[in-house]
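Some chains have been omitted; the remaining ones sit where they do in the full complex.
By letter and in written order, the chains are A, B, C and D; residue numbering begins at 1 in each of them.
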């Protein structure tokens, strides 16, 4: 988790904050959720490389979708050659 | 060519606040995968900076020097010089800017940095308008598109100029390496990034990166549209290297332009005869190129 | 002690930059500044100096490159004038907002149109709100020494603010005079290497110049202001230390020239101060208690120091070589604002002089002192802004 | 003065809803201000919009900290943001949900009005865009603007058939509340 200042003297000289520390869980922006059907997955990694949020993980036989930062864009489902990913309504 | 299996799992861009399905994010994420941690990134005003560099959501995990809108290439120049005097020439300096930040307000600085022959990688993610400000026309907005400054009213005002040809402008600078590519073709794109990294001297990549919000398309269609642009022949994949311009992907059976146009809200108003005109132009272009 | 050379203000700045061991120099030509960067490029080409010399294609790029180079931790310098300064205005503010201690020489030149290349202070003054420290000098020697002081103060961890050293076009930039060049060793003792806490480092990836929402922005600006205000005392200290190590100092941030017992005091900036000292001496010989407060540091504005210099005067005149159009000279406003803060309301008058290269002579200065004596007698100024040396009155 | 806060997501038309409320109030002869929470949020991100209504010209231009009424476009937001933050005592929260008022934990502290605006919108517009639909509920539940003015403003905002459909959705929500209340 990135550095959060709580007094003036905490502030860096000029806004310079450590990177790589997303705090807003954009997963809750999602309206539709990508759900993987492992059986259909050929592990071609296309969904993995196209996912804008980098929330798909490589696996040995198939990929895996993590949801904290998945915005539900549906690109993975759209690009999957085997239709292994389905978008289902959240809720 | 790069294989997906061999690409690192390490993510240097993660958790941006961009719209779902943003093509620009895809472009940046892929590039960082190739370039790795030993990279300094420069971002100017634009969607990527606005969505990756706002405290406390710092989505980029390499040093990110944000800069003014016109200044991506010149900030790159300063970093290259600074890292050189500090003996850190092994670090890749990467500038990433939108079409507006590159072909409009950043063009002069880019031309200067390229002309001076500095050693850097520069990526222009092209979403064909000023998206961060809500979608105004840039010089990369294609003919026929609606934008908020080329509205479609009683007096027709949709964009009436073709795209500025960034690759040919760079070629005219006799740049060591430049490419026109698309996020829909990750292997080709990432291979360009690798080549750019290996180039001694300036290397610039112009990558098509659709914007679902600005183009009026579904978030899931971002990659598909980029692919369609290539497959219809609207977007030529090409490289300039060793003083030569080379088309890198020849599409045998080009899909109809209409398919691409009709899929997008920004072309909704376009009458069929305009689409036919576009088709004709594309056909002529490819005829001339072959 | 180093050698003595007969050189002009531009050369003197270049020597200062060399002695300060600047590592990055961005260069773009503009009269009358160009000689500075030309001289530096000669130093480099002769192997006397070791720096990256970036021949940029515009001043916006010059300052962008300086901003970025400074982010790597390199000591960074550029120089400009007039239109060039205006053209980099956006990046000036980027550099100050991000607290990068770039040093820039601005050879003060008037602004077009009417097209001009001559001296006035409109260029630097019109950037007075941009978060840069501004210091004005009166001689080539002071230009050299001050250039070195600039790095010292700018890079101080409490300050971390870019500095603009302002020297008058032609009157200083192109006038040769005798200048002592300090030894490198003396300067190395005075000026430590630049080692910032926040810089580009692949092992500690920072987002530099990050976005901040309304919940944090104001606090950054507050700390920036605090840092800048600290430069007042730190400059005094630096000037004093420079005096100790190199043998010359300049009275800190406001040089008090015979002010202590003066009835009438002029406030000046830049080369004019030099001529004015002559005038003060000759008035003193005639029995007039004249004084001169030479404002070296204009931003941060040395409120207390200027009050101390002026407080016992009966009438003050502020000489502006520029104009805040639609109001009055900016130094005049600022001096009054500072006195006001000290509940001090000495009658004062503003002399606007030397716009676009009009020469300001000792006679002109004498007339200003005459005016002040008249005000002293009357107890108040009738007119607040007076243009000196206008060709026609209507 | 009545102050309204709208919780939506970027792209859902929260600002438009605020402006429509304001426009309707103005058509009623009242004064209004409508504005977004000033941010750079993207499509999908939680966003806010505000409306102030008064029978006198509104000079106070600072933001809304203590709303009288809160409108929530999307139940999912409840887990992300505290929609009741700053709500005035006796204030009202209008939520687009399939649930009932009692199902919400804060139902004992504030007045909750629920509406299944998504369902209504899907039927009337063919799309789950609820920003106008829920205004019918708002109108019925608060009476702060006249239904006629609201319909008129919606028609001015969306030209042609789209306007008609939006009005239908809005009326349906209005009816449901009136029926249900």
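Keep in mind that, in the parts below, contacts are C-beta pairs under 8 Å (C-beta built on N, C-alpha and C of every residue); 3 or more make two chains touch, one makes a residue touch a chain.
In this text the structure is predicted, and so the values were computed from the model without any measurement.
Counted over the whole structure file, the protein chains come in the copy numbers A x2, B x2, C x2, D x2.
Keep this in mind: only the chains that are shown with their structure count from here on.
Chain centres here are Cα means. That of chain B falls 39 Å from that of chain D.
Chain A and chain C have centres, each the mean of its CA atoms, that are 52 Å apart. Centroids built from CA atoms put chain D at 57 Å from chain C. Among all residues of chain C, those that touch two or more other chains are 204-213, 216.
Touching two or more other chains at once are residues 15, 17-20, 24, 26, 29-30, 71 of chain A.
Chain contact summary for the complex, chain B toward chain A: residues 4-5, 7, 9, 11-23, 25-26, 29-30, 55-64, 183, 186, 212, 218-224. For chain C in complex with chain B, the residues that touch the partner chain are 23-24, 26, 51-52, 54-58, 60-61, 64-74, 76, 90-91, 94, 200-202, 204-213, 216.
Against chain B, in their complex, chain D makes its touches with residues 10-11, 40-45.
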